[in-house]
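For this view, one protein chain was removed and the others were kept in their places.
Going in written order, the chains are labelled A, B, C, D and E, and every chain counts its residues from 1.
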Amino acid sequence: MTEILISIITMTALGFLFSVGLVFAYKKLKVEEDPKIEQVSEALPQANCGACGYAGCRAFAEAVAKGEAEVNGCPVGGEDVTSEIANILGIEAPEVVKQLARLHCRGTHEAAKDKGPYIGISTCHAAHLIGGTKQCSFGCLHSGDCVRVCPFDALHMGEEGLPVVDEDKCTACGKCVDACPRNLFELHPVSQEIIVFCRSLDRGAASRKACKNACIACGICARACPEAIVMENNIAVITDYKKISPDKIPEIEKCPTDAIGRLHKDTNEEEKEEEKKEDEG
Amino acid sequence: MSLSSRMIIVLTTVGLISGGFLAGVAKLTEERIALNIQAEIEEAIAEVVDNAEVNQKVYEEEDLVIYRELDEEGALAGFAVQATGVGFQDKITLMFGLDASLTKITGLTVIDQNETPGLGAKIEDWNSFLQFWENKDATGQLTLRKPAARTPEELSAAEINTITAATISSKKVLEIVNLSLEKVRQLIQEGKIAKEEQDGD
Amino acid sequence: MATKSIGQEYLKGLWDENPVFRQLLGMCPTLAVTGTVITGMAMALATTFVLIFSSLVVSSIKKLIPSQVRIATYIVVIASFVTIADQFLKAYFYSISEALGPYVPLIVVNCIILGRQEAFSSKNSVGRSLIDALGMSSGFVLALFVLSAIRELLGAGTFLGYQVMGPWFKPWIIMILPAGAFITLGVLLGIALLIESKTKRSQ
Amino acid sequence: MKTKTFPHGIHPPELKNLTEEISLQPMPAPEKVMIPLLQHFGAPAKPLVQKGDEVSLGQKIGEGQGLFSASVHSSVSGKVLSVDSFHHPGGTPVPAVTIANDGQDKADTDKKEIKNPFSLSPEDIRDKIKEAGVVGLGGAAFPTAVKLSPPKDSPIDTIIINGCECEPLLTSDYRLMLEFPDEILKGAELARIATGADRIIVGIEDNKKKAFELFQEKIQDYEGEAVLLKTKYPEGAEKNLIYAILRREVPRGGLPFNVGIVVQNVGTAKAIWDAVSTGKPLFERAITVSGQSITEPKNLLVRIGTPFQAVIDFCGGLKEDGNILVMGGPMMGLTQWTPEVPVVKGTSGILAWNAPAPGTEYSCINCGRCIEHCPMALVPTQLAKYVQFDKLPEAESWGILDCVECGSCQYICPSKILLVHWMRLGKNKVMSSKQKKSA
Amino acid sequence: MTDKLFILQSSPHFRDKDSVPKIMYVVIIALLPAVFASLYFFRLKAVGLYVSCLVACLVTEAIFLWVRKKPLQSLGDGSAVITALLIAMTLPPTISLELAVIGSVVAIAIGKQVFGGLGYNIFNPALVGRAFLQTAFPVAMTTWFPPATLSFDTATFATPLGNLKFEEAIAQGTLTPLKDLFWGNTGGCLGETSAIALLIGAIILFSKKTIDWRIPLGIILALSVFTGIFWLANPDKYASPVFHALAGGLLIGAFFMATDMVTSPITPKGTWIYALGIGFMVGLIRLFGGFPEGVMYSILFMNTFVPLLNRYSRPKILGERRKES
Partner (left out) sequence: MELAAIFISAVLVQNFVLYYFLGICPFLGVSKKIDSAFSMGLAVTFVMSITAVVSWLINNLILIPFGLDYLQIVSFILVIASLVQLVEMFIRKISPPLYQALGIYLPLITTNCAIMGLALIAALNEYSFVETVIFGFSSGIGFTLAIVLIAGIREQLDLADVPEPLKGAGIALIVAGIMALAFNGFIGMLT
């Protein structure tokens, strides 16, 4: 019986000492810091396993509070912890007009002429450094730097050699805008349908020689809709999209090189084209 | 109730309950654990000394324990020596038996070892190692036979077999036995181990 | 969270949140005691015991504990159950206990257990915690079983101590050594990820 | 004779025998010249003429904008056909003035010869050099006037005249040295006066013994010496040249004037003399037209703005097998996709040959040869990997910005890794991220 | 004429002719003298081992290349052949062929391909394979028989280093004569016995500048100094540095394994530390460790340091100022 007693006494003493120590530490040694760190830390599993890549839950909490780590960085906690942390930090996507990344080039494999055989690193940026592989110095380089940086898998290289944006997946994060060495991506509101699909500043003849789909600065679109479209540096520029009235669209679409026009053709038009193809086939 | 006092109370209570609980469990299992440990020793003794029924611890120091063994009738059956020494990787604890006249090793068994599996760990293996330890001369130094013999008969009385490819482990076991044999002989000379039971032991 | 059915709550521990293969928790015992199936299973069962009972206790007293001392409390609770498991093994399965060495007491610092208390039991009902603990334990058992089976089969040619490989088989001693443990687990993790990515793609 | 050199570097095949014995020959001005307004380091020059204007030979047609820019002059007399963007050997089109040659070579009348150029003040010398649009003719085309105006706190003690021409195939500098030694040395003397330096050192590789002996003799009249250097690539790279001759190390990120030195190419030295003594603007330069696929390799004096095609045709045309056209040397030159590009101030050679198919690219086997040969003592393979895996901070801390893109690493690499291309990519990325940060 | 397409590429436009396969084939040629020596000393047994290692290595490599969708031509780069030769040359001649195959598969799979294939492996693949075998089948890996040139008077036969370590060979006067070590007339792994054959290979490597001279020099230097000190102090117990340099796998390790470009440091300073470390550790294991031979462990051990050495021995960039003192 004494043994049990000793045991109980020892454990009680240990528990007491430990708790007193904790209380003492809690009160005396506390360091002032961002209360969010504490809150995030609370929300974490405290497994201190290091699976997040940080030195323990505390370090991870600090990183999250500073915005260095993603809120979903704790693999142990899973979804609940993630949403809890997000709540603490008050991260909620504010309502904004949905935007999408749009490519300003229609220089497909077929349309844009190559300079010559390229022997080098197969990224757009690398090709751009030696002047690019296309005779057009402004157009798409077809190597997909944008596809590689897209964190949402919203881009892929289409069959024609140009990157295609998956509108459902695109979050307009802007990574592709930064990645393109020729600045061919731009974020536009979803509703903007008329886009100039060229960035070539070459004179008409030179542009046309390099690419079938280049803007040759003929000015048809600008004449059709002078209040919204002007010619600047050999290229059509949409100054104010809102001023393009729908009835002008057919005029604008008369562009001889398809360098400006609607992003999506009407569905019945598409169907018609398909029918045509079928008939031909 | 303030937070601090609540913290203290909760932890103290948990400690109290856990302490009591654990002590209870320990009480329940204590005996069996002690029995287990003893059974391990007894088993080892039974392997190295024939007819041993009663074990009497006659000498104990760090790394060396000597038991006197009596048979069913209470006659002296032999001695069991438990010795510990450093092996190839870690400590080896072994037990060997001596006959009643203290001149012959009756057998060897290994209680605890941490040698390389598949190699040095074969010192636990009857076929490769232990069978060569029966009836060895305990009056002098034992020596190692290399290359290894295939049957115990090939060895002379003071020769011990080597395990193929584990020379060091074999050698280490031999060293431990030789060393403790010397110690035993010295103890006999000093009269600390007697063949008959002494008063007050 | 509450939408998860009991079945899902159990099954997630087996694969989606498998403590070893997916969360990389409890690696120390996973590597250390899987030389043979028997020790591996003994370890897994001991861990299961501790996990289930700690989860029960923690989820039932969760409201009483101030958050500042909750980790300490959990540790005491876990450590108590580990001690019980250790004593039990020593008393009734002495040889296994010897073989497991210091790794039974080390269950106390197994991240799986503390992690589950903190992440689940301290926030959920007793019943759910029990299911969760069962699921996690099953996942742990599964992982240890696979690893120990491979290691024992190749390392000794046996399974649960019975000779299964023919006499032609030369045991790969490396498999029961640390090097083999590391390499086998590394390869298994790779296979687990491969399966995961394959199933994800097919979905 | 003992030669000086620097550590590391490589020995590519020299192939100079194609043209080294062929004298410089002025090439007749073509019918039409396209003179890019960007032929230097900084921003494009502002055009001073427009379509339809009549221009005379040497007339300034573009005014340098900003500190590092240089003026551009007409290389023929005739009528301006257009001011528009045009192909440039750099790869992307730049604004250029196209002039139809009237064949008269009518010179500007107000350019006057100066009797004693050595009596001019440093400022006057620099002004004349700037007015003449002289840039470094070694390839980088850094405005010479800027180079000759070091900051006050870095006194210059030595002018090094770079006669190494370490690039394979090129021989135009060698011919200049043999044919215009006096002009080169006088130009060097002017540079010495402009910077207030004490001496002139001419560095020449030992595969150009004849030029060395000539200069050793001629330099007796000046304060300075001629130094024989080991034939090794890139002996002519500024920092390595300075180390080879004077054992001074230009600090990382620094320029030669940080260690009291100004380096001028031999062609530049001659251009300095021409500009200061006669007021002749830089409208022509010496180039080597060579390579196995050039029918008649030559050393030529060519007007700036002459299309490559005209130059090649003058040299007998391109052989069928030529599949690579390079401006500059084979180690650092730029490939050209069209022979329509014009000769610019930085064009030291026009080369064409039949490049063998590139060998299979293997992953790096850590042979360490790139490290053994990097003249800047960098670790190219590690840098390339850092760039490849987008670890730019590591790349920067391992010194990617110190890379001079000499190509030694890629030349020697047995795995055929495009090391220089990675370096350029990495440098570009690091620089642009730096700009972003400072913005 | 204007339609002609010219190549577009970044400078430089000249390339040296040396290539990875060429380097690999020089190494293979340099290994041949030792291969022939082993064929002479161990006859048919050696043929079987070489063939099975070669087949196993190449097949494993091919499978990985196929699965990872890499060009199968890279089989021809010769690196897998070197691994196969080296692993065969470091096996005892008594070993059964299926173990040789297991070792080869492990060497290529675990030693090389899991890291991404040629160039990315941290450890020497052949040594990974051998270390695996050594640990998995210790008995098979330490059973020797004498070369065909010696008469069979015993069933098993100890290597010169085994003799030295376990049989007190110096005291017994049975230390293998240096002459036998030099020609290879002794027991041991297939390719390690003949010092002269390995030295001929080394000369080939040096003449082609295929290996870094610092590595063999550093290893032999460190080992000689280490063993030399003990030998001078007590020649009755310790063997001479010359014996240590010629015996066991030191030469094959120093010239052919430690010099593996992929797994050795890339900077000169790092290379020195690496080489001296190997030599020192070989001495340590041979004199005080549990094994008679330590070349394999030493190289693998120093391999683990290579990334650190590379990182902390970066050369001083031209113009980089040292810390001002």
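Everything that follows uses one rule, which is that a residue touches a chain if its C-beta (ideal position, glycine included) is under 8 Å from a C-beta of that chain, and two chains touch if they have at least 3 such contacts.
Bear in mind that the values here come from a model prediction, so they are computed numbers and not experimental data.
When the full complex is examined, the chain removed from view is found to touch A, B, C, D, E. The residue from E:L75, E:I122, E:L178 or E:L217 that touches the chain not shown here is E:I122. Which of C:A46, C:I65 or C:A79 touches the hidden chain is settled by the complete complex: it is C:A79. The chain that is not drawn here is touched, among residues A:L22, A:A101 or A:A222, by A:L22. Contacts to the hidden chain, counted on chain D, fall at residues 363, 382, 385-386, 388-389, 391. Of the residues in chain A, those that touch the hidden partner chain are 3, 6-7, 10-11, 14-15, 18, 21-22, 25, 29-31, 47-53, 55-59, 62. Within chain E, the residues in touch with the undisplayed chain are 68, 110-111, 113-117, 119-120, 122-123, 128, 131-132, 135, 281, 284-285, 288-291, 294, 296-298, 300-301, 303-308, 310-311.
Heads up, the rule we're going with is that only the chains that are shown with their structure count from here on.
The most central chain, judged by C-alpha centres against the centre of all protein C-alpha atoms, is E.
Set against the Cα centre of chain C, the chain with the most distant centre is D.
For the pair chain A and chain E, the distance between mean C-alpha positions equals 50 Å. Taken residue by residue, chain C touches two or more other chains at 68-69, 72, 76, 173, 177, whereas all remaining positions touch fewer.
The multi-chain contact residues of chain E, meaning those touching 2 or more other chains, are 5-10, 138. Those residues of chain C that touch chain E in the complex are listed here as 170, 172-175, 177, 179-180, 183, 190.
If you check the complex, the residues on chain B that touch chain A are 4, 7-8, 10-16, 18-20, 22-24, 26-27.
Chain B meets chain E in the complex at residues 88-89, 116, 118-119, 146-147, 164-168.
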